[in-house]
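Here's the structure, in structure tokens; my notes come after.
Excluded from the complex is one protein chain; the other protein chains are retained at their positions.
Note that the chains take the letters A, B and C in the order they are written out, and that residue 1 is the start of every chain.
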Amino acid sequence: MVGPAHFMALSAALFFIGAAGVATRRNIVVIFMSVELMLNAANLAFVAVARGLGTMEGQVIVFFVMTLAAAEAAVGLAVILAMFRNRQTVDAGEISLLKW
Amino acid sequence: MQAFLDTLLGDAAGLERQLGYLAGMVVFGAVVVFGFVLPFAGIVTWAERRIWARIQSRVGPNRVGPFGFLQWLADGVKNILKEDIIPTVADRPLFRFAPYVVMVGFVGAFVCVPFSGDLIIADLNIGILYITAVTSLVVVGILMAGWSSNNRWSLLGGIRAATQIISYEIPASLAIFPAVLLSGTLSMQGIIGEQGAAPWQWHMFHSPFTLLGFGLFFTAALAEGNRTPFDLAEAESELVAGFATEYSGMRSTLFFMAEWGNLYVIGALVTTLYLGGWQVPQFTYNPVLMNLAQVGVFMGKSLACVFFMIWLRATLPRVRVDQLMAMCWKYMVPLAMLSVLGTATMMVALPNGSHTLRMATFAVVVGVVIRFAFKVRFHLKRARKLDYTSLSPGASQGLSS
Amino acid sequence: MSVELEVHDSQGLATEEMTLNMGPQHPSTHGVLRFIVKADGEVMRRAIPDIGYLHRSIEKIAEKVGWHGFMPYTDRVDYVAAMACNQGWAMAAERLADIEVPRRGEYCRVIAAELSRICSHLLGVGAMGMDLGAITPFTHAIREREMIMDLIEELCGARLTFNYMRIGGVAWDLPHGYVEKVSHYLDHFEPVIEEFNQLLGLNRIYVKRLADVATVDADMAIAWGLVGPNLRGSGVDFDVRRDIPYSVYEDFDFDVPVGSGEMGTTGDCWDRYIVRIREMDESMRILRQALAGIPEGPVIARVPRNFKPPVGDVHVKIEAPRGEQSWYVSSDGSEYPHRVHIRTGSFTAMGIIDRLSRGLMIADLVAVIASMDIVAPEVDR
Partner (left out) sequence: MSELVFYLLAAITVLCALGVITRPNPVHSALFLVMTLFMLAVFYIILEAHLVAALQIIVYAGAVMVLFLFVITLLNLKGDPDEPAHPLLRIVAYAVAATLAAGVAIVLMGDAGVVPGGAGAGAVLAEGFGGTRALARILFTDYLVAFELTSVLLLVAVVGAVVLAQREPVAEAPLTETGEDA
């Protein structure tokens, strides 16, 4: 029998895969994608809990997280574009100066 | 669908039942895809070529089968047998995979197409959202194809397609909402159920706002389906063949099948949302006859939409990228907002709708159509007056004597 | 080939620039044109024309094949409108040797040249529609062109490379009943132009695509040496047929259509387009007058087979469909021309494209090429 706990476990796996991606990769776009993966892992946990409790609140939170992720993607990618235009790199190690 | 599988599976339980469902779904899906969707996409290519030919004073394909009807089959066989060329510098796995993603996005939409009251693969309660979701997968496939070809024209085509489809998804989704608001449901059958058989009972004629919504949805769907005047992604005269430039044989056929099959999806969506779907008057209580009539009506309406799209393609030039974007963001999105808000206001102000308004909207549209028909008739008559035959060298012998 | 490929960005910043190779095999470069497009996304920085893919050294061939023998080669200078090139060569040779062409011969030349002009413009505007994505106008234009081709075929037996004219006149007189046939065709063709405008020229999308795009003002057009419809599209009222009359064009009453910026700025792509459409109308007027007033008599003067014009050189200008065509021919008194040079309309139009393309979109480049009506063989010869 598969219950919410199984989905929570999967969510944990995805979350830590995302975290490992953030830790190991230096390409800022890939880091960004790993963050998206972590957000989605959290979403899965919310949906699983909502299923477990039989209430809709968890799904509403997912709705908000998605909006947040969309906003984050728009701004983040704009930042990356601007950065690339000025520095010609997407290496996170090279853009640690907090200025351009 | 599920009920049918239940009777077939009898009292099998557990894993066997799951596998039975899976097998049933796969078989049914295969039947729909190979029995209807793919041949249909092929037949639309034939129809398009014939209709273009008439419009352009040509003959068109007329050799294979009666009226060249089997041309699509011949072309399909030819394309399947052709060599599948993969450029050396292409990203091979992505290059191979991209057409299938596009196909999935397009075929998946058929799950929710309501051909009649009973004939629908799955009447999901989020039906129209589901269609929006699966068709947005097409973008990923196109971008994949454009990038993996490692060709600048392909890349430009892919990027154009992505910008265009994402942008036009917004007015398209917004323009869905007047119909959804009026029906109070996202389910395809539910939306059709709220409309009537008579034209003025369609959502399209509910008020001027829904009429606007209809126009916007049709236009945005054309843009999402990469059709003229918005066929920038594969604009032949600009980008060679856009994202499909490097594709050959079967893989390129898949792209074009998706494109032509999409015409029908667009037609079916427009029919469902605004043109009353399969609604026919209750003339008999025989369910088989009823369903047949409904299928006929639904197909008739959606094919009329397909014809209209083919006609447009034969007539209009192509817009430019910046004009396309300006049109989407500066005109269509605000107008779509207006349409949604206007419909909502109407629903609050007149909860039961206004019959007068319906009839007035209907009358205006009928008037416009009749005027247009007269204009077409005038031009056709004049075109017939021009005596082409007497100008060909053989016939002109009579003139000189 | 030494095309300067480096683009010096004024800000010294490397940006996401993309080099696109448009042609020689590209659907909208009408033959074998090639442009090296430097683009930043959809916006072009430059479009550098790379010419020479269709060079057949026609001018050099003239020095080897003799005066009469060169006539078929002139067809290949601009195979979309070969009559004009025929006429240019014939006129140059006649002026060198001081040969008077019979009146009927001149009328035949005018009829043939004007039919050829309509033919060429039909292909030009039809292909322009095609390049902007409208597929139907092209087939309609080709349908009309086909009928004119039939008429020309009756005249000279060929549909593409006419070889109709000769030094001293034309090869054959008009066939029996030809005058009626052409007038009948013109009756048919006149409303077609209006239909064409309705279908394409006044279409909102089409106008939006062309208006205010790649504007060439009058000074610029003159400075860059644009000729013919491209020059007139910029509002310069100049037509060789009227201002430096040759042949019997003085006998005819016709207007010179000039672009006036009806849909945007004077000298934009739409102006160049509409000038071509209106020129077809004017060609029809000329044709009607020529058909009505054609005199009787011989069509060709007596020219010795061993044609040896006196020493000297001559510069002849004619109004070809793609603009003023200049023939500079020098003779050393032998049976072979000493040197021939042809200056064609497409060549100058090709030069200005690099200048015009800056800041335009890639889709506009197609419109600019089409509106200039560039034909590859005429560029390279």
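The working rule: a contact is a pair of C-beta atoms (placed from the backbone, for glycine too) under 8 Å apart; a residue touches a chain by one contact, two chains touch by 3 or more.
In this text, all values refer to a predicted model and were calculated from it rather than measured experimentally.
Chemist: For the chain left off this view, which of B:158, B:225 or B:342 is in contact with it?
Modeler: Selected residue, touching the omitted chain: B:158.
Chemist: Would you indicate which residue among B:107, B:134 or B:175 is in contact with the undisplayed chain?
Modeler: Per the contact definition at the top, the residue touching the missing chain is B:134.
Chemist: Could you please point out the chain B residues that touch the chain left off the display?
Modeler: 14-15, 18, 91, 94, 124-126, 129-130, 132-134, 136-137, 139-140, 143-144, 146-148, 155, 158-159, 162-163, 166, 169, 186
Chemist: On chain A, what residues meet the omitted chain?
Modeler: Contacting residues on chain A, toward the hidden partner: 1-10, 12-21, 23-27, 29-30, 32-34, 36-37, 40, 43-44, 47-57, 59-60, 62-64, 66-75, 77-82, 84-85, 90-91, 93.
Keep in mind that, in the parts below, only the chains that are shown with their structure count from here on.
Chemist: Could you work out how far the Cα centre of chain A sits from that of chain C, in whole Å?
Modeler: Centre-to-centre distance between chain A and chain C: 61 Å.
Chemist: Based only on mean CA positions, could you tell me how far chain B sits from chain C in angstrom?
Modeler: Chain centroid spacing, chain B to chain C, equals 42 Å.
Chemist: Residues of chain C that contact two or more other chains, please.
Modeler: none
Chemist: For chain A, write out the residues touching at least two other chains, lowest number first.
Modeler: none
Chemist: Could you pull out which chain B residues touch chain C in their complex?
Modeler: 52, 55-58, 152-153, 156, 159-160, 228-229, 231-232, 235-240, 313-323, 379, 382-383, 386-388, 390-393, 396, 399-401
Chemist: How about chain C: which of its residues touch chain B in the complex?
Modeler: My answer: residues 18-21, 26-28, 41-42, 129-136, 139-140, 143, 147, 150, 153-154, 175-178, 180-181, 184-185, 188, 191-192, 195, 199-200, 203, 205-206, 208-209, 361-364, 366.
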